[in-house]
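Here is the structure we will look at.
Just one protein chain is left out here, and the rest sit where they should.
Let's turn to chain A:
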Amino acid sequence: MMARYVVRLRQDVERWTKAGLIDRLTAAKLVADAERRDRNSFGSGTVLAMMATLLLGAAILIFVAANWEAFPRLLRVAVLFALIIGGYVGGAVLKSRDHDAFGEAAWIVAAAAFGASMALIGQMYHMSGDESAAMLTWCAATAVAALVLRSGPLTVAAVGIADAWLAGSLLGGLRTLSNLETPLLFLPIAAALFAISYWTRSQAARHLILLSLVAYVTWLAADGDAFEVGFLMACVSAGIFAVAHIAPRETDNIVRINGRLPLHALIAFLVAMALIQVELEGGPGFIIAAAVTLAGIVAALLLQGPQSRGLRGLAYLAFAIELCLIYGITMGTMLGTAGFFLFAAVLLGILAALIIRLEGRMGRSQAERSGA
């Protein structure tokens, strides 16, 4: 993504120099700066290295799970222990020699080997008890590793394990012997990992934690009183959106997710409103909920649309889905297929007009800002 940005910037800079907007020296400086930042960023090489790592980690886990009888199990334990030590130490050596991506990858392999060792020990001694505690131990070990090595990817991995644990305990697939290990335990775990992510400078981990919290609350709502929890969730997310809009710099100084808090708030709001609408379907309250949803989407677009492309995309998509939903529930019975096409055409027209207006406004406000 960043590499594409550099290519585009180079073309722009060339155009600007030709037009006499900037001199050659400034042009060279601008391109050099963008290229330097590009090298430090999360490029496609890192992504590939991480994918390779995940495959290797999965291979290790499956390798143990297959109850591989060909080698004595003490040898298997030794192999896994060697992977843990080799992964952590080798990763540190690679990292200190500026091979960041491979260093982080080696650490992920070591963390996977720890999980595999737990599974193997359980298998060696036919332990049937506490899967929940085993996963939490794995999560803790990975979090400690992230803390000690100051590693972003390990932080994300710890969040991933915590998510898997949460999914397991919500779906009831995890055996546990303890009263403490209810899904509610996810909240302090998420808080701890959020705190760790500041030290490890892992924005991705914070995004994942926020999304996980939305998913958890959604489960709570779907499992219990959808209207009540959904209502609360919509109010809280609208509140967070408002705070993030009024004081963008201050809130981002706290959560540090590159100004994307409004996007998370909008996701939570939309999920909450979807829950409420499903709950109210068929009743008179539905149309009010639908109107609130549309108003929320438009408000989000007007307030935050100019700043965030991701938020615009999400809002357009949600707007289209919402209109289809309203059509399906309220008018689907009254109109036939031809009516639907007419409706769809009008709808797309309205959507297009709205988007064009909005982009026009954005263009103007940006021009004003750069003119000032």
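The rule is short, and it goes like this: a contact is a pair of C-beta atoms (placed from the backbone, for glycine too) under 8 Å apart; a residue touches a chain by one contact, two chains touch by 3 or more; residues count from 1.
Basically, contacts and distances are computed from a predicted model.
You can't see one chain of this complex, but its UniProt record names it "Membrane-anchored protein", from the set "Heat shock protein 70", "ABC transporter permease", "Membrane-anchored protein" or "Pyruvate dehydrogenase E1 component subunit alpha". Only one of A:9, A:121, A:329 or A:347 touches the absent chain when the whole complex is considered: A:121. Touching the chain that is not shown, out of A:15, A:97, A:201 or A:357: A:97 (per the contact rule at the top).
From the options A:148, A:247 or A:352, the residue with contact to the chain not on display is A:148. Residues of chain A in contact with the chain left out of this view: 65-67, 69, 73-74, 77, 81, 84-85, 87-89, 91-93, 95-97, 107, 110, 114, 117-118, 121, 123-130, 141, 144-145, 148-149, 177-179.
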